[in-house]
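The structure follows.
Complex shown without one protein chain; remaining protein chains in place.
== subunit A ==
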Amino acid sequence: MTTRDFIQDRIDSLENRDVLLEVQNLKTYYPVTGGFFKRTVGHVKAVDDVSFTIRKGETLGLVGESGCGKSTTGRTILRLLKPTDGQILFEGKEITKISGSKLQKARRDFQMVFQDPYASLNPMQMVGDIIAEPILNYEKRNRKELEQEIKSLLTRVGLPEAAYYKYAHEFSGGQRQRIGIARALALNPKLIVADEPVSALDVSVQSQVLNLLKELQIEFDLTYLFIAHDLSVVKHMSDRIGVMYLGNLVEVASNRDLYKEPLHPYTQALISAIPEPNTAIKKERIVLEGDVPSPQNPPTGCPFHTRCPMAMEVCSKEKPPLKEVRPGHHVACVLY
């Protein structure tokens, strides 16, 4: 079987699986306060109307430049932030409005791997305690058994058993990220949101951690929402990819379709920016003019029309909805 067939096979098998997470018209606004009485004077529209679904066992990659709302989307889905509007359905159950102990209970099924391996581990806790804590939050356990279980988990993520007795500061960035992954795995969750898990790591360590994540996905039947700004990392990891711009999802397509035939002008510009290792191939680079508009005061109509090389008059008037233009390929652009 060639690699291509393998990928096709995987895509086909994923298509028949159940939907794990469904996000509908999700909006997360941060209030902007000002003046003497700290009144709300506006909103930063970090996530502005995003909809997508993730099937069981699939990896959905989210790409976009800094400040486009990728991380906010991830955190809102895990309900670490309060959504302003919209719906998040996890296994068909609404988790948008729950709070308190109900939310605490629900969190068992979705975990997060954080971006900064230096800030995401409590420096005062022993590594063993860091990984044991999620389990002890939900179950009463025998300390000895648990210790054994955590040691085997440590071995699984590629750390020595002795790491159990150490503190986070004694490890390198890549090893710390492995600890973070072990913590996320401890509860045996169904969904893991990986928020730029390798962007703080050395390039040489990045691939090790990425491959670990891939292995674990198959072993524990995990579903990933993989957030990154590095296009090659997302390509390596994802089955499907969503491209975000200014709080909006502008294109969602399978890994292959997106890189082979990007439809949205923004995606085309992004893809053209990937460096080509083979110097014989001449690549045309699309250079975007201007800066990303402020999410506090986004442009009317299509969010991208201020920088779009193909902008027309209609673009500034109406916001194009995300629609399926080819099987499995969704674009939000008036051109299609």
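One rule holds for everything that comes next: contacts are C-beta pairs under 8 Å (C-beta built on N, C-alpha and C of every residue); 3 or more make two chains touch, one makes a residue touch a chain; residues count from 1.
Basically, contacts and distances are computed from a predicted model.
Asks: Out of "NAD(P) transhydrogenase subunit beta", "Oligopeptide ABC transporter permease", "Alpha-D-ribose 1-methylphosphonate 5-phosphate C-P lyase" or "FUSC family protein", which one is the UniProt protein name for the chain not included here?
Replies: UniProt lists the chain left out of the view as "Oligopeptide ABC transporter permease".
Asks: Decide which residue listed in A:Glu22, A:Asp85 or A:Asp116 touches the omitted chain of the complex.
Replies: A:Asp116
Asks: Write down which of A:Leu80, A:Ala273, A:Met312 or A:Leu335 is the residue touching the left-out chain.
Replies: Considering all chains, including the one not shown, the answer is A:Leu80.
Asks: Please identify which residue in A:Leu14, A:Leu146, A:Leu187 or A:Ile286 touches the non-displayed chain.
Replies: A:Leu187
Asks: What does the interface between subunit A and the hidden chain look like in terms of residue numbers?
Replies: Interface with the chain not displayed, on the subunit A side: 75, 78, 80, 101, 104-105, 107-108, 111-112, 114-116, 119-126, 133-134, 137-138, 162, 165-167, 169-170, 180, 183, 186-187.
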